[in-house]
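Every protein chain but one is kept in place in this view of the complex.
Our next item is chain A:
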Amino acid sequence: MELTTIKDAFDRVNKKQKLSSSKSQEVIDQVGREIEQALEKIQSADDPTSPFDQKSILTDLVLELNAIDPLHQLEGPQKELNLNLSKYQKLLERFFNPDISKAYRNVDFDLHIVNQILASHFYQEGLFDLGDSILNEAGEPEATVLKSQFLDMHQIIEAARLRNLEPALKWASTNREKLKQNGSKIELKLHQLQFLDVLQKGTRADAVIYARTYLAPFYSLHKKEFQKLMCCLLWAGRIGSAPYPEITSPSHWENLTEELTREFCSVLGHSYGSPLGVAISAGIEGLPTLLKLVSVMSAKKQEWQAMKQLPVPVELGKEFQFHSIFVCPVSRDQGSEENPPMLMPCSHVLCKQSMMKLSKSGTRSFKCPYCPAEISVGQWRQLYF
């Protein structure tokens, strides 16, 4: 792995730096000692037996220090240190891309929009103080509505995590219509969990009352689930042994927070994942391709800044495919309203324009470019993805 090489290079830098710094300490001590010795001699010069006089002591000291040559002593270690510093830097430039802004188009992002995006990212992640903090530091207006929506969400989810479903149930009944439109079963699921909880902790009678009050309204829409739930009454206090793992499995609790988040965001018209997180991840996956592209078309810097469509595909993971895009295998054109995909009887698909070309504007039959099938006039139909 390349990183090992880089780490080794850094360790060498670090070693040389320590060497150089202990050398300078050593030299300082050496010089200090010489001066101190001279100082002692001068101080003891009162002694008539002392052969030294002040002048010669100082001259000797100068000679001594010249011999030590402190600056020269540091030259060697410094030179080695500098050598390793520049080696390491070159290594970084070789293994990493030293300028990832090469594919950057010179457009200024609207600062306010970016700040709002950051704040709503923080709110969505439940980091409310950070959301408030950035709006405050950036001098942006408060995002009260958004904040209170996510505040509700995180309170409901936090409560559910502690197995308190009251807030979630209240929210589900308030948004019953919308949830129904989305085909969500979350309200039934919440009541189901609550019912089983009552059954486990309370009495059968409590559970029956709960079922009558809250589960009965779901009977007509979810008969099977309802019947199984009522059978659970037979296993009061030992729910785990009921023969309906699809209902009693503890994984329901584990998945609940994710499910609640999903439903809550969907009701509000938000995405489940932070859109900022999604866009940045797409950028991290896509940027290497863009940088390679720029390096091969470096001569055409102008074109890069002005193009309406990227000249090559940037392959992103499945999780970033949000739209159906049809590309005609013959013409390589992207499907559109004017030029939609057409299905032939052999199950191969071409775009309308390619089909028109092959069939001479729909006047004669032709052979499918991908199989031996003969396609007669009018034997094709438009597809909708």
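FYI, a contact is a pair of C-beta atoms (placed from the backbone, for glycine too) under 8 Å apart; a residue touches a chain by one contact, two chains touch by 3 or more; residues count from 1.
Simple rule for what comes next: contacts and distances are computed from a predicted model.
For the chain that is left out, the UniProt protein name among "Cytoplasmic tRNA 2-thiolation protein 1", "Protein MAEA homolog", "Ras-related protein Rab-24" or "Rab proteins geranylgeranyltransferase" is "Protein MAEA homolog". Screening A:L221, A:M297, A:V327 or A:V377 against the full complex identifies A:V327 as the residue touching the chain left out. Residues of chain A that touch the chain left out of view are 1, 3, 6-7, 10, 13-14, 17, 20-21, 24-25, 27-29, 31-32, 35-36, 38-39, 42-43, 45, 54-55, 58-59, 61-62, 65, 70-71, 74, 78, 81, 85, 88-89, 92-93, 95-101, 103-105, 107, 109-111, 113-114, 116-118, 121, 127, 129-130, 133-134, 137-138, 265-266, 269-273, 275-288, 290, 307-318, 320-327, 329-330, 332, 334, 336, 341, 343, 346-349, 369-372, 381-385.
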